[in-house]
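A single protein chain has been removed from this complex, and every other one stays in its place.
Every chain is named by a letter (A, B and C) in the order it is written, and numbering of its residues begins at 1.
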Amino acid sequence: MLKILFFAALRERLACANTSLDLQGQVLTARQVLDRLAGQSALWQQHLADAELLCAVNQQLVTLSHPVAAGDELAFFPPVTGG
Amino acid sequence: MLKILFFAALRERLACANTSLDLQGQVLTARQVLDRLAGQSALWQQHLADAELLCAVNQQLVTLSHPVAAGDELAFFPPVTGG
Amino acid sequence: MTLRIQVQQQDFSVASEYELLRQEARCGAVVTFSGLVRELTETQLLRMTLEHYPGMTEQALIQIATEAQQRWQLGTVTIIHRVGTLLPNEQIVFVGVASAHRAAGFAAAEFIMDYLKNRAPFWKKEHTSNGEYWVAAKVSDHVALQRWE
Partner (left out) sequence: MTLRIQVQQQDFSVASEYELLRQEARCGAVVTFSGLVRELTETQLLRMTLEHYPGMTEQALIQIATEAQQRWQLGTVTIIHRVGTLLPNEQIVFVGVASAHRAAGFAAAEFIMDYLKNRAPFWKKEHTSNGEYWVAAKVSDHVALQRWE
């Protein structure tokens, strides 16, 4: 299973903090996972289409072309605003 | 009278913290005062010839071309090293 | 070269952090940055909540501090960031850098803040008298990164 996390405004809009996806042995890019998730509903489609979303794989910021496989932790979130 | 002050290493080398000069109504540049002071002894000549010396008139950093007259406070000192 | 990274709900003491930073006998310069919850201009801020990504946050801060230590000659580097609920004028973030030379200290502290603002997974939500708003990322924070590239 691929563990998927959402944070902040995105978490609120999706009303979902985390979910998972069975990749059935496949290796996908983060973008492919995002597309699959967007297919779940019109709401998810709308909020996951945000071009500003950032992506982390195993707690490291990466671009959407980064590969993910079963056991990885994938996170999507809006631009950060700490400090 | 023109009040003249020396600080730090220059004060120690001249063995003098302050002196004065009767300008007799003249307006001189700081450089002209420096030349007059240098004429007082070989020791003063030696130490006042330092091209790195800084100069303040009435407690403001100025260049040696700055004019001074009776009642002014003129100071010479080495490059500053605070902070 | 010591690294001190903390992500915590409770407040921190700049006085204590400064005392730790000034202990290094060969470091003649200590630069600190403190970020505070400030008032809003158009509405009244009641409180702020800070969400983060536990686990990733600490790693991101360690990476940023380590990168600073590779770029400049530094002694101790401290980064403390609070999460949870914060009231107006409370402290949010502290960055402290001890160094032999002041230029390295200033550069490193500003570098750490610029990277933290763009790379560390924290999100601020403002609870105001007019409602709740997620703080938007600032273009100026992205621009600030460019000088370090």
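Here is the rule we go by: contacts are C-beta pairs under 8 Å (C-beta built on N, C-alpha and C of every residue); 3 or more make two chains touch, one makes a residue touch a chain.
Since the structure is predicted, the reported quantities are computational estimates derived from the model, not experimental observations.
A.B. asks: If the full complex is used, which shown chains touch the chain that is missing here?
C.D. replies: B, C
A.B. asks: Among the options C:V31, C:I64 or C:A120, which residue touches the chain absent from this view?
C.D. replies: Answer from the full complex: C:V31 touches the omitted chain.
A.B. asks: Just one of C:L3, C:L20 or C:A100 touches the chain that is missing; which is it?
C.D. replies: In the complete complex, the chain left out is touched by residue C:A100.
A.B. asks: Please identify, in ascending order, the residues of subunit C that touch the omitted chain?
C.D. replies: Listed in rising order, the touching residues are 14-15, 18, 22-23, 25-39, 88-89, 91, 100-103, 105-106, 109-110, 113, 140, 144.
A.B. asks: Going by the touch rule given at the top, which residues of subunit B touch the chain that is not shown?
C.D. replies: 5, 7-9, 52, 56, 59-61, 75, 77-83
To be clear about the criterion, only the chains that are shown with their structure count from here on.
A.B. asks: Using the average of all C-alpha atoms in each chain as its centre, how far is it in Å between subunit B and subunit C?
C.D. replies: From the centre of subunit B to the centre of subunit C is 48 Å.
A.B. asks: How far is the middle of subunit A from the middle of subunit C, if each middle is the mean of its Cα atoms, in Å?
C.D. replies: Each chain reduced to its C-alpha mean, subunit A and subunit C end up 26 Å apart.
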